[in-house]
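Here's a slice of the assembly, chains where they normally sit.
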Amino acid sequence: MSDISVVMGSKSDWPTVKETCDILDEFGVSYEKNVISAHRMPNEMFAFAQNAVDNGTKVIIACAGGAAHLPGMIAANTPLPVIGIPGQTKALGGMDSLLSIVQMPAGIPVATTAIGKAGAKNAALLALQILGITDKHIQQQIIKYRQAMHDQAKESGQYLE
Amino acid sequence: MSDISVVMGSKSDWPTVKETCDILDEFGVSYEKNVISAHRMPNEMFAFAQNAVDNGTKVIIACAGGAAHLPGMIAANTPLPVIGIPGQTKALGGMDSLLSIVQMPAGIPVATTAIGKAGAKNAALLALQILGITDKHIQQQIIKYRQAMHDQAKESGQYLE
C-alpha cells in the first residue's frame, strides 16, 4: 500500500519518469511504479484506476507522449487526483502530449505539469504538496526542499564566468 | 446488427456528426449512432468496443473534441478499423482534438480525418470506401457520388459573379 502510484505508458518514458521517482525517493514517501499502456493494456489500466482507492493510493502520477490518453483515462476511472506529465516527442516537441493531457473536457480534470523532465520533477513535488496538506511532516520537507533550491540558486550567481 | 457504428463523446458533437449520418443515410447503409463519452462513460466505452466484432460491426466512426481520447481508446479495444473525427474547438480551433486523435503510438492506429464538418463527411465516405472493397455496390455508389461532386464543381465555375 503506497501513497503515490507512478505509471507510464511505455518503458521508453522511464528516463523522464525516473526524475519523478528520484524526488519521491529523496522525500522517503512510499510509491509504486509501473508501465501501464492505455492502448496496449487497456483492461489493466481500468483495473488499476478503479482499484486505486481501495489499494490505499492517494495520488496518481501518469506520464505519456503523443496522443497521450493515459492520464485522462485513469482520471475517468478514479475519484483520486491524477497528475499528468506530457512526454517530450521527436516530431512536435511534446505539444501533442501536452494538448492530449491538459485539454480535458469539463468533468474529469488532469493536473498537468510541464513537458518532459521538468514536468516529471514537478509531478512528484505536486503530489507531495497535495499530501502535505494534511501531513505536516511532508509540508515541512517541501519547505526545506525549497529553501535548498533557493540557497543553491542564490549562490549560483557568484559563478557567472 | 449494423455495418457502421457512429459514436460521439458528447451530444454537443451532434451538429458535426450529423454530417456523417446524412451521408450514410444517403447511401442506405445500416448504422447505429450513440453518445459514448470516454471520460464519463468509460465502462460503456470499453464494452462497446470489446463487443463490436461480435455485434457484427465492421467500421467504427468516433468524434470527440479537446483532449479527444474516444477514438484512440475504442481502437485499443477492438481489431476493427476506427475512424476519428477531430471536433472543432473554441480555444484552439481543433488543433488539440487533431493531435489527440492522430498522434497515436505505434500499435493502435486511428484513421483520422479533417477537423470538423469536412472531416465528419469524410469519415462516412471513408467507411463506405472501406466497405466498398468487398461490396461492389457500395463502391459503385462512391463512384457515382464522386461523379455528382465532379459535375457540380465543374458547373459551378459558370456562376462566378
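The first chain written gets the first letter, and so on, giving A and B; residue counts start at 1 in each chain.
Operating definition for what follows: a contact is a pair of C-beta atoms (placed from the backbone, for glycine too) under 8 Å apart; a residue touches a chain by one contact, two chains touch by 3 or more.
The structure displayed is predicted, hence computed values, not measured ones.
Novice: Given the 2 placed subunits, let me have the overall number of copies in this structure's complex.
Specialist: All together, the file's complex is an assembly of 8 copies.
Everything below uses one rule, namely that only the chains that are shown with their structure count from here on.
Novice: Once you find the CA centre of chain A and the CA centre of chain B, what distance in Å lies between them?
Specialist: One centre to the other, that is 33 Å.
Novice: Chain B touches which residues of chain A in the complex?
Specialist: Contact set of chain A toward chain B: 9-10, 38-40, 42-43, 46, 65-67, 69, 72-73, 75-77, 89, 92, 95-96, 99-105, 107-108, 110.
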